[in-house]
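Take a look at the structure set out below.
Only one protein chain is missing; all other protein chains are in place.
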Amino acid sequence: MATAFEYLDDSSFRDIYCSIGNSRRMKFYIEGIRCGKCVSKIENIKNQNAALKNLEVDLAHQTAMVELHENTGSFADVAKSIEQLGFRPVPLQPQLDSAEVWNAEARKDLIRLATAGFCAGNIMMLAFAIYFGLEGELRLTFEWLQFLLYMPVVFYVAIPFYKGFIQGLKEHEISIDGPMTVASLLGFFISTYHLFKGSGPIYFDSTSGFLFLILATRYWQKKTRHEYLRYLSPVSLMDTFKARLKNTKGWQWVPSNQLSAKQIVIVEKNEWIPADGKLVSNSAVLDLSLLDGESHPRLVNKGFPLKAGTKLLSDHAELEVLSSGKNTVLGHLLGALNLSVEEKTDSSALSNNASKWLMAVVLSVAIIVLIIGSLIDFNTYFERAFALLVLACPCAMAFGTPLAFSFSMKQAQEKGLLLKSSKVFESIKNVRTIFLDKTGTLTGKNWELTNSFFYSVPENFQEIILALEAESQHPVAYALREIWSEQARNSKIRAEYIRELPTGVEGFCDGVIWRFCSFQGGYGLFQNGNLVWKFQLESKIKAHIQNFISYLKSKGYRIVILSGDSFEETTRVAKLLGIESRDAFSSLTAFEKAEMVKASSQSMMIGDGVNDALALQQATVGVAVQGSIDLALKSADVLLLNDNLDSVRDLFEISAKARDQIRKNLTAALIYNSLGGVAALLGFINPFVAALLMPISSMYILATTWWGTRR
Amino acid sequence: MSILMLMIPIALLLGLCFLGAFIWATTRGQFDDSITPAYRILENENSNEMQQEKL
Partner (left out) sequence: MNTTQQFEEFSYDDDIVRKFLIATLTWGAIAFIVGLVIAVQMAYWPLNLDLPWLTFGRLRPLHTNAAIFAFAGNAIFAGIYHSSQRLLKTRLFSDSLSRIHFWGWQLIILAAAVTLPLGYSQAKEYAELEWPIDIAITLVWVVFAVNFFGTIAHRRERHLYVALWFYIATIVTVAILHVVNSIEIPVSLFQSYPVYAGIQDALVQWWYGHNAVAFFLTTPFLGLMYYYLPKAANRPVYSYRLSIIHFWSLVFIYIWAGPHHLLYTSLPEWAQTLGVVFSVMLWAPSWGGMINGLLTLRGAWHLLRTDPIIKFLVAAITFYGMATFEGPLLSIKTVSSLAHYTDWIVGHVHGGTLGWNGFLTFAMVYYLVPLLWNTKLYSNKLATVHFWIGLSGVILYYISMITAGITQGLMWRALDANGRLVYPDFIETVTRIVPLYWGRAIGGALFIIGFAIMIYNIWQTIKRAPALPAETKIKAAAISLNKEEGREVSSHRRLEGMATVFTVWTVIAVLAGSILEIYPTLSLHRYLPESNAVRPYTALELAGRDIYVKEGCYTCHSQQVRPLVGDVLRYGKASTLEESQYDRPHQWGSKRTGPDLARLGKKYPNLWHYKHMLNPREITPQSIMPNYPWLAENKFDSLLLRKKLSIMKNLGVPYTDEQVANADVHAEKQALEIAQDLKSQGAPAGLERKEIVALIAYLQALGQLNVEVKK
């Protein structure tokens, strides 16, 4: 199957696909890259094509960045070479390439982290020298060096904390960044003051070390979440971005959003319908499963309205464009979805009310002590208030909660669950209703034969049926060709004198009359008028679904099927799974699904198709199953990496453990803070001891969290 | 201990150099992809084998 890539060199496409600001660079998603061999195979192309300036494969994201020399070369050539190696290259739109966004952000984070690490490390080593007994002039030098090294910390490294703090204030909340901001600035001012005064403790080491620790955990958490991005490979819908526009010479590729009404577009077999319109050629067979959730291929006739995002199964069709780009149903759907991959407030949001409350108490006590104390003895009480802050603020919340989430996300990953956001751990506990999509979620996309009875010694019946249906445009014919693809390839049987009947076909093979037609709610094969084989075609329920459903029932969840498919098919599946028929909804559009999910306030939606995307986003927790299309992935909170819905059970369990650990951390922090806080306020703990206690308590939190989330 | 006045700044400077190198590398995207480079070096670059492949 050779794809024509010529359109890639068309300027209207280059505008879409080339890197922003550089029309010589294009990124491809490469389907089929698996190993290191593939990397060198593909990268070797640059040694054969002189027009290539660079070609670099990214195995993690399964992409390749192609860069051409000025004024020469063609992206189509490169794509062709990649295809010849047995891979499928799909150009990526830079705006939709989540990896690029992530990389840009990750670089900034990494530099910030490294700077924090460098400064904190060196400050610590200078501070240690003083703790270990350095005195005299050298000590002063070391203190000044610490001051210098703290500059980047306070003016650069800590900036995200300040921003988070201000953001929180705007929303009338004291975010976790609050105490961090206070610690960073207060630590800076008081230490600098002491430095100039020539006496008094200096806290550059504890504050910088602490900020570094928090940054490191946050980076790690982000990185763990980033795993999710690797699975966002917008292949399927990418193809809808181009269309064959019919013209006088035949046709030419144009970007589909540039199509205008009344234009005629050609669609070939296995291509996606690029725009909404109506069929102008005679008939067509469509796969509607992704957009509508309808499981059977559908035969439609001239004049039928076609929708962008469905797939043509038959050979050749022409459609007259009604609307394109954003004005299609698919476009509306895309517009309704919030496709930003990153959560805005994730780790920086306080995990629950307990920690908010704790934070507020600590901050206000510190401020009260400072205000009242300053009337008595500013220095002493300042020190006590500061000790309280250093001692109290960090561990359980700023450190413990993201840590517990990171560990849990990592663990979920091992179970085949990718979480886009740790928010899921919290929100999942409120879930009461579980909405399930049918096609692609409960049932596979493929069909299977059921209730098969032979009334004669089975011979090459399959080949005979295929021969009879060879020319058929009937949906069942597509389904059977799919199921028996191997036989279809190898069969030598040919049928003659084929005649279409109202319910089937009839023809001669080796002088025998065969008929294949609808029969008793299924299909029957007749040899010379005698029934020899009877079977039904049904979409297959995936493995482990039964287990999963009974687990959900045992936990008391309400289970609802939301399907775009027909009433019969939906109720059949519901019955099989023991779900009441009043909870099985059929023939729903994407918007209706979303409405229903929205109506139930505490819900989990599990789905895979374009028509589930909106519902996934509306749900409290959206789970996209394996094989989902990109749109569903982007709108879901959780991505299932295996084809086992039962893994969602692990999600419930891991979340429960994570919440439990956070509660424990908070309890530990509460006890530690109350005792330590009181001691600090009474002056038993000076800021130095507090700074020493801080890493010890951090280590404690690290150890118990690791242990607690692993159990 | 005047020697420390020499050594500490040198060590700091050296550290700073490495920090600079790290920042340079990060902004150039050297650490964007931490999977492919491990595979890329396994490519057969032995000149003889490479030539045979070309034939």
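As written, the chain order gives the labels A and B, with residue 1 at the start of each chain.
Basically, contacts are C-beta pairs under 8 Å (C-beta built on N, C-alpha and C of every residue); 3 or more make two chains touch, one makes a residue touch a chain.
Everything quoted here is computed from the prediction, not taken from an experiment.
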Touch with the omitted chain, as defined above, among A:23, A:49 or A:167 = A:49
Could you list which residues of chain A touch the chain missing from the display?
-> 36, 46-47, 49-54, 56, 67, 69-74, 77, 114, 117-118, 121, 125, 128-134
Can you list, in ascending order, the chain B residues touching the missing chain?
-> 1-7, 9-11, 13-15, 17-18, 20-22, 24-25, 28, 30-31, 33-35, 37-42, 45-48, 50-51
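Methods note: only the chains that are shown with their structure count from here on.
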Rounded to the nearest Å, the gap separating the Cα centres of chain A and chain B is 32
Which residues of chain B touch chain A in their complex?
-> 1, 4-5, 8, 12, 15-16, 19, 22-23, 26-27, 29, 31-36, 38-40, 42-44
Complex contacts: residues of chain A adjacent to chain B = 35-36, 39-40, 43-44, 56-61, 103, 106-107, 110-111, 114-115, 118, 122, 126, 138, 141-142, 145
